[in-house]
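The structure under discussion appears below in the form of structure tokens.
Other chains of the complex are left out, but the ones given are in their true place.
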Amino acid sequence: MAIVEKQYESFKIEQQEDNIAIISLNRGDMANAFLTKFPEDLYSVLSEIADSSEIKAIILKDEGKIFSAGAHFDVMKATDTPYKAKKYLNSLNKAVKKMYDMPQPIIAVVDGAAAGGGANLALSCDFIFASEKAKFLFPFVNLGLMPDTGGLWTLTRLAGVMRTKEIAMRGLTLNAQEAMTYGLVTKIVPSESLFEEAMSMAKEIADKPKFVISTIKSICNKISEMTHEDYCQIEEGIMSVMFFTKDHEEGLNAFLEKRKANFQGEE
Amino acid sequence: MAIVEKQYESFKIEQQEDNIAIISLNRGDMANAFLTKFPEDLYSVLSEIADSSEIKAIILKDEGKIFSAGAHFDVMKATDTPYKAKKYLNSLNKAVKKMYDMPQPIIAVVDGAAAGGGANLALSCDFIFASEKAKFLFPFVNLGLMPDTGGLWTLTRLAGVMRTKEIAMRGLTLNAQEAMTYGLVTKIVPSESLFEEAMSMAKEIADKPKFVISTIKSICNKISEMTHEDYCQIEEGIMSVMFFTKDHEEGLNAFLEKRKANFQGEE
Amino acid sequence: MAIVEKQYESFKIEQQEDNIAIISLNRGDMANAFLTKFPEDLYSVLSEIADSSEIKAIILKDEGKIFSAGAHFDVMKATDTPYKAKKYLNSLNKAVKKMYDMPQPIIAVVDGAAAGGGANLALSCDFIFASEKAKFLFPFVNLGLMPDTGGLWTLTRLAGVMRTKEIAMRGLTLNAQEAMTYGLVTKIVPSESLFEEAMSMAKEIADKPKFVISTIKSICNKISEMTHEDYCQIEEGIMSVMFFTKDHEEGLNAFLEKRKANFQGEE
């Protein structure tokens, strides 16, 4: 099933190359900040993509000079009771959790400033392709706030506890090379070919067997909460299922016939 | 409330720049080894600092050529029953846990050899500034012992499991550059400006909103024991509180007025 | 007690230097692939070594140009029901768990291609010494499969979640230098001196106190599943025992007498 191409309040969604969904933050007029309906819209688009049998990879990018400025000031001002704040923060975390739970991997393409919640949104993707113009800003502390949108979770998973403390306590701005050194970025690519390279990886992954890709993503995202014995039980059960999929049969045949496999889906 | 400046058996404590506490291991005559009352004294000083509304950052440093030689041989000899050993080791771990639980971040300044428990003490701080003269010695195995003072915990958190095994099984001595590569050190600074740079970071942090700083520290120290869903619940609850602090208001105003924020405390 | 030197279906086992066990994958005719009885044979040899008071370190290496090609195609074909697949995968994980639970550290020596389960077997060792000829192949996804033999567990522990997703989803082949950068390899050594260097580390560890070495290995392998407080309880209890071993006495005396310690065992 194809997804519905549409402009939402804070972003638009398109389908490209048959099986790749592109989410573009295209409110450059607002510095791509998260507007009021951003969390619900993102959740809703992701739900549609998750159920689409066509889509096999997702790209999250901006159109313009800035990736995202994070929560818009108007939105922050509108959260005038603690309950509304909790509700808004929860809706952001719910959208991020949906990103984690998607069967398709998500590649963030960062070609400018990703600030605050915008940086944390990018870090919540499976991979980040950044150009030399990318910057990651974590100014929360200077506003009397801690990182939201799952910030400390994603930072500690990628950069470790000591670097996360440094970033969050000092409110650091990292350029692309620093972000790479701290483990936040998958690859630095010249700005001109950035989108092309990200699409190339998306297409590569889209050609892989979908059940395997979604399983790797799902297990990796939860593996820090597992014991070794639980991991083994999970690996043994799912792998035993994979041994009897058509995709495995095709993969094996392709290997023996020294050709590229043509994966069709697992049922 | 100011803290009481005092010389303890193994170290002295001072207050500088109004809001920075300096703990100096100043028993160079003993190679700054941990003497009998070291764990209790450290715990007690830290408790006082934790309750002080004035102190916003802590520096742990040595005076002399060695950071610390770890547990003094006389102390080790005096632990002549397993119960006494357990009690002494517990008192060290209790002091380290207090370091973890402090609302204020602690910066270790290492300008010479940090050996055994002395190295692990430094690694238990939030940040380590080291000069090129710094050395980290883990000789436990050669004494028929494993790392104490939380050694394997802090090493695996910073350097990962494989490097920790290498360090602990071989009883390695790491110079500053090796320690940096292994992820143990925040920054290498020339010996001459080492203290100054550490103070500069302490002052930078002391100017940030205290509730935010202590929250970042506290969550980061426990995040490896959380599931993602628990983290989100914690983030949403505390962040909703932060949205209604005076420090957040000041931070927001300062941002809009393009001036440096003047954080006063959150109540 | 010495171990029995013997040729198994997929490897041979020897004892060298009195206290080092060498497991050599020596079925170059089969690309050192895992044959039918490989998991049980490995488990059984490891059990014998675990109980041997003589052996203090283990080397896992290949004889020939390839480390291991992972599960043999004939074995994969023979798993023609999901139950047989589950049973075979479980037997591999059981052997890997035995590697984790061994009192002796295991050093993998990789001088050629380690592919699929073969790569994951190497990564399950405590240390990897690799030559510039080493390659690590993770082609599972191209066969419609996820990494088995504990692959995602060991990869995420060493390389982190983002790099593991990249390796596993793309089916990457890493050369020695890339594997080093990703944290998979302990040391790169020229092919000519590779075995010699690994033996040198094995001998170094074999001279250390056995109880300490096995404790460090055991705690490090489980530390990601512990809370800080549990770690402290474990450290305090075991360390209190170590304080009263003959090996600690010898270590202390050797230190004071400025000679190399001669550890005899702890009882």
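Lettered A, B and C in written order, each chain numbered from 1.
Quick note on the criterion: a residue touches a chain if its C-beta (ideal position, glycine included) is under 8 Å from a C-beta of that chain, and two chains touch if they have at least 3 such contacts.
No experiment lies behind these values; they were computed from the predicted model shown.
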- Give the total number of copies in the whole complex, keeping in mind that only 3 of the identical chains are shown in place. 6
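Just so we're on the same page, only the chains that are shown with their structure count from here on.
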- Message: Give me the superposition rotation angle from subunit A to subunit B, based on Cα atoms, as a multiple of 5 degrees.
- Response: 120
- Averaged-CA centre spacing for the pair subunit C and subunit B, given as whole angstrom: 34
- Message: Need the CA-centroid distance for the pair subunit A / subunit C, whole Å please.
- Response: 34
- Note on the structure: Residues of subunit A that touch at least two other chains are 221, 224
- Query: Quick one: in the complex, what on subunit C touches subunit A?
  - Reply: 76, 79, 82-83, 85-86, 89-90, 93, 97, 100, 140-148, 150-153, 156, 160-162, 164-166, 168-171, 221-222, 224-225
- Item | Touching residues on subunit C, where the partner in the complex is subunit B | 105, 126-127, 157-158, 183, 186, 201, 204-205, 208-209, 212-213, 215-217, 219-221, 223-224, 227-229, 231-232, 235-245, 247-252, 254-255, 261, 263, 266
